[in-house]
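I have a structure here, written as structure tokens, and I will follow up with some questions on it.
Left out: one protein chain. Kept in place: all the others.
Note that the chains are named A, B and C in the order they appear, and that numbering of residues resets to 1 at the start of each chain.
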Amino acid sequence: MSVLNHPPTGLQPILKPQAHHAPGNFITKYIFSTDHKIIAVQFLFTTLLMMIVGGALALAVRWQLAFPWESMPIVGPWLFAAEGGQISPEFYTMLFTMHATVMIFLVIIPILAGTFGNFLIPLMIGADDMAFPKLNMLSYWFMWPAIACFGLSFAYAGGPAAGWTSYPILADLAQAAPGSGNAQTLWLFGVTFIGFSSMMGSINYMTTIINMRAPGMTFFRLPMTIWGLFITAILQAFALPVLTAGGFMQVADRLLGTCFFYPSGLVINNAAPTVGGGQALLWQHLFWFYSHPAVYIMLLPVMGMVSDMLSCMCRKPLFGYKPMVISMSAIASLGFIVWGHHMYTSGMNPAVGMAFMVATMMIALPSAVKTFNWTATIWGGKLEFNTVTLNCIAFLSMFIVGGLSGIFMAAVPVDVYFHDTYFIVAHFHYVLFGATLFGVFAAIQFWFPKMFGRMMNEKLGKTHFVLTFIGANGTFFPMHFLGMQGMPRRYADPYLHGYLEHLVPMNQFMTISAIIMGLAQILLFINIFYSMFWGPKAGRNPWNATTLEWAAPSPPGHGNFDFVPMIYHGPNEYAVENGDKDFLMQSEKECLPPDKKHETDTDETETSE
Amino acid sequence: MGKGWCLFFLFWPVAAVASCAMAPFVNWSFPYDNAQAASNLGIRIDGLFYLILVITAIVFIGTQAVLVYALWRSVNNREKRAMHIHGNHKLELIWSIIPGVILLFLSIYQMNIWADFRIKKYFPEAAVKAPLAEVTARQFEWRFRYPAIGKKLQQKPQSDDLYSVNELHVPFGKPVLIQLRSDDVQHSFFLPALRVKQDALPGLQIPVWFEANKPGIYDLVCAELCGWGHYKMKAHVIVESDGEYQKYLKNLTQKQFYDGLGKIASKDSSRESEAAEK
Amino acid sequence: MSQDSKLPQYRMGLPIPHSKLGMWLFLATEIMFFSAFIGAYIVLRAGSPGWPTDANITHIHVWAGGLNTFVLILSSFFVVLALEGMKAENFAKARRYLCLTFLLACVFLGIKTYEYYGKFSHDILPGHIPETPRMAIDKSMREMKQVVDSRTIALANFKPPAKSEPAKTEESVELAGVTDEKTKEITPPVEILRQKLQAELEAPDTSESRKKELAAYFALETKFIDLNKRALNESITLTEMNQELDALRKNPDYGVFLAPVHHLQPIIYGNLFASVYFLLTGFHALHVVIGMIMFVIVLIQGKRLCEKWNDYVENIGLYWHFVDLVWIFLFPLIYII
Partner (left out) sequence: MSEQQSHSYVKYSTIFFALCICTVLSILFDFIDLREKSLLGLKGVVLLSLVVLSIACAKALFVMIYFMHLKFEGRWKYVLLSPTIILAMGLTIAMTPDIGIHYYVDESPQVDYLKQAQQATPENGSANNAEKSHVE
């Protein structure tokens, strides 16, 4: 790392005319753009669109669970004219498979890495774009083949019906799930495409973060957001190829007659016995080797963003910056050696299971450090409840629930009971929806002014928050009780079994909550589109935040900065003493005494919430 | 307004804790009206569950309470600036060591239960010597193969084996072992009442042991997605006294070999399993 | 890559260009990709109680693999020299060596093709390999039935058999079950055709050569029916079957038609072996092809090659060494152990 002599002042005069519009016409500017900010916005809208799709699928799942075999209102008769509007059991399988696929591969991962990764990395480290802008564009456009594959798979080919985990032999041999012949293959291609997209993204992010930091931006001055995204990119780079490899093997099994994942002698659906030699457990290892790190891929960026947002909202430096970084790295590295906890009951070697159990237990430790540090950041802060704060607190509160239910499942004997019951479903919706999505809501609200130059509406935001929070808890908390009762997941009609008969009312309550939550999302969409055009204009730094992106214009032009960024501090210098304001931007060398007016005042318009 | 939000964030953990506390009384807890596990190992698993529940409840209540209190303080902060503090090593050390110790304790504490459940060395000897039955999962039913009375279960189907579908009879009060296998895709042998679950993995024969301690009729369900009919792999495990169990086996033998129809049925299934080998 | 690399004083980071850093990161992901494959191979193999290793059965030739190793090493060496040339601004030298590398890649793929051809011609393909003598007998009977049926069709349609037949049978062998039914649907049932041929054979006005053809066909058919009966009775061992088939193949009248019927050996775990073999070598070959495309991009620059391409050549060099590295591990794992 080159050591630099810092010029004395913070904001340099414009050396090169950077902040201007992207060259070219409408198409190259807004569609096939190589500008990271445009790509981020493209990702944002694509993923939000996909969220509607995934949510609608979830609501269909919920409908079947609350009112099994009853015609769905409005869409039912139209979709399933033949069955009198009923959801068929096959279709139920496809529903939750697609729900999970869309939510994980097309919503959560792209919105974190794609939207916020793209938007924030160059801005926060003081670069004018990504290291490989073309690759960046490609990574967005690779999402569309994936969407096409998933869509075709669902709409045309009968639907993938093996769950998002795609376990063989069900997913591996066409005759095991009649009717889903090409669908599963298409699904696998979809996963491969989205894998390529993520791969290009993560190589790009890593290169950018390693090589393009502004002078003075040492690793330990990176904002937590960047740390989260950086570690996510590393996780992705190491874990994803394994899934891709496994995916190719499964495709080969389906199309080319290879036999990696199925043994000989299985009589499936009255077909001739299989001639194989492979092993089903191999897929599970390859899959979870990716998919466990993937759950942290879905969490770490949010952890980073929440750290930055919380400390900004509390006007207080992040409590324990280094321990936060270290615990994040610990989560990432431990995340690679716990994948077996999804396989405790799968017939894996019990000794290995025990090793995985210990590792899984230990991963709660860095999470604990983070949780406590966030709480300590709030402690003694100067907080105001705006939408961002509320969503951040919800993140924290819900992550604790999801994490603690993870402890039950990490305990192998307890997981023997809980595996593949709704307790698991409760766990991962708490972490995925409760933690990640609330974090994302907060981040949208927080960085919206930088993306579009306008503030989002607070009233709508708060209403959306309250409804979503109540709806989410109403939907997902009772799932713990369903799990306790032993209700297996992926059941189209659990009430067939005597011991689950009495659970209908609880499921109906959950479904109603889910519908409320779903409707609440409409407010989010209204808020976004309304504010994009009619929201109050935001200045450079509406939140009085410290990180570098707030020193750039809102929205930043092509090339991002109208000055040469130099970094003098760590990222969260709030509550600084004897300054004219209570924060010190990373690009400001020192705070001016209160009596002197700051020369390059960055808050042109004070926006109040 | 700020206080209202604090109450909002206070309200929901309270509701969560209250509903959990309520759960055992309104049948939201373990199945069969929150009955104790019907197996000895299950009781130990429940014990571990309650231990973790207590720990997590304390952590949950503690963290949420501190969170709300911190929020309350921050919102009502009348100072001009927030506290300027970057961290506190002592504090950090304390709150990483305490959970660390708890977690380490939990991991060591549970090892025995797991070892007893799964590691072959610790299986009860009597059960291993004379496995009760072979359980074959298939789309979408459970098949059970018992050895003929007085004989031992063989790896390969024998001509005098006894078969039943979707109904497993088990004597209580002694450990029994089943050989779990699958004919087609992956399934999972899940006995909620006994807290037993094990996936049936194609190509492997997995021994599962359990000791039922209460007679009764329990549900046996499939817990691993196995196709469209996953939800309807409905079967029962009938736990009864040893005498009744022997009577059942005799009955089964009668049905299978002494009335004309049964004979054909038994031949059929043995032919099928032969075919399966090829 | 981007203009920033020219202004290093404004950036913190490693003292290497973005593109090289990106390439190394990409290579790290590639290591994970191949180690998933190789790891899967190792554990699958360890978990299989038997594994075909006899070169006569698997048609894996150490000399071919060894030669390929040599070819790749040599090409790696040439890439280094090409980079050397670039750095010394000796672009003619660079071009020469890149060209040689490209040619060596072609040689590599040629040898690979030869090996694949051997596998295909012995039908050592995943999903096609019989694992017991019984399965082998069944399979040869299936293949022979295909031959007989297609002969029937060919003769009845007066088509010159030599042209259309081999391709057709090849296809139908692959999809035995499926195509069978298809052919039946499209063409009149084979049985009717056969009777027509029978009538033709007995008819007085058939030409001599035609009669000879038909006689050969019926001789073949009788043989097939006989063998098939014995196969169904299980009164024939695989060795006998293979001997019979070999004898038939030598028959001057109809031996040539039996080319699509393989001399079959049961290979226990053969399907898994073939799966792994084609997976590993296939993906490696794919990487070779990608590398060749990247070489072509430089080579078509011709005389325009200049120091702007230094980074590019260095990066494809790195990539090419990686391809070499993978092969260095594949060679012992597949060919020797």
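Note that a contact is a pair of C-beta atoms (placed from the backbone, for glycine too) under 8 Å apart; a residue touches a chain by one contact, two chains touch by 3 or more.
In this text, all values refer to a predicted model and were calculated from it rather than measured experimentally.
Visitor: Could you tell me which of the visible chains the hidden chain touches?
Guide: Displayed chains contacted by the hidden chain, ordered by label: A, B, C.
Visitor: Per the definition of touch given earlier, which of A:L282, A:M324 or A:L482 contacts the omitted chain?
Guide: Checking each option in A:L282, A:M324 or A:L482, the one touching the absent chain turns out to be A:L282.
Visitor: Identify the residue among A:I31, A:A155 or A:V352 that touches the chain left out of the display.
Guide: A:V352
Visitor: Sort through A:V75, A:A271 or A:I337 and give me the one touching the missing partner chain.
Guide: In the full complex, the listed residue that touches the missing chain is A:I337.
Visitor: Go through chain C and note every residue touching the omitted chain.
Guide: Counting over the whole complex, chain C touches the hidden chain at residues 14-16, 24-25, 28, 31-32, 35-36, 38-40, 42-44, 46-50, 54, 56-57, 62-63, 66, 69-70, 73-74, 76-77, 79-81, 84, 87-88, 131-132, 237-239, 242-243, 246, 263, 265-266, 268-269, 317-318, 321-322, 324-325, 328-329, 331-333, 335-337.
Visitor: Kindly note down the residues of chain A that lie in touch with the hidden chain.
Guide: 238, 242, 263-265, 277, 279, 281-282, 285, 289, 336-337, 340, 347-352
Visitor: Going by the touch rule given at the top, which residues of chain B touch the chain that is not shown?
Guide: So the residues of chain B touching the unseen chain are 120, 155, 179, 181, 201, 203-207, 277-278.
Criterion: only the chains that are shown with their structure count from here on.
Visitor: What is the distance in Å between the mean C-alpha positions of chain A and chain C?
Guide: Using C-alpha averages as centres, the distance is 42 Å.
Visitor: What whole-Å value do you get for the distance between chain B and chain C if each is reduced to the mean of its CA atoms?
Guide: 47
Visitor: Residue numbers in chain C touching 2 or more other chains?
Guide: none
Visitor: Tell me, which residues of chain A touch at least two other chains?
Guide: 264, 279
Visitor: Please give the residue numbers of chain A that touch chain B in the complex, ascending.
Guide: Contact set of chain A toward chain B: 88-90, 92-93, 161-163, 165, 167-170, 176-177, 262-269, 273, 279-281, 314-323, 345-347, 350-351, 353-354, 357-358, 361-362, 364-365, 368-369, 371-373, 375-376, 378-385, 390, 393, 396-397, 400-401, 404-405, 407-408, 411-414, 416-417, 419-421, 466, 469, 473, 477, 480-481, 484-486, 488, 490-494, 496-500, 502, 506, 574-577, 582.
Visitor: Give every residue of chain A touching chain C within the complex, in rising order.
Guide: Residues in contact with chain C: 1-2, 4, 127-129, 131-133, 199, 203-204, 206-207, 210-218, 237-242, 244-246, 248-249, 252, 256-260, 264, 275-279, 282, 286, 289, 564.
Visitor: Contact residues on chain B for chain A in the complex?
Guide: 1-2, 5, 8-9, 12-13, 15-16, 19-20, 23, 27-32, 42, 44-45, 48-49, 52-53, 55-56, 59-60, 63-64, 66-67, 70-71, 73-75, 77, 79-88, 91-92, 95-96, 99-100, 103-104, 106-107, 110-111, 113-115, 117-119, 138-139, 182-186, 188, 190, 192-193, 195-204, 206, 219, 221-232, 234, 272, 275-278
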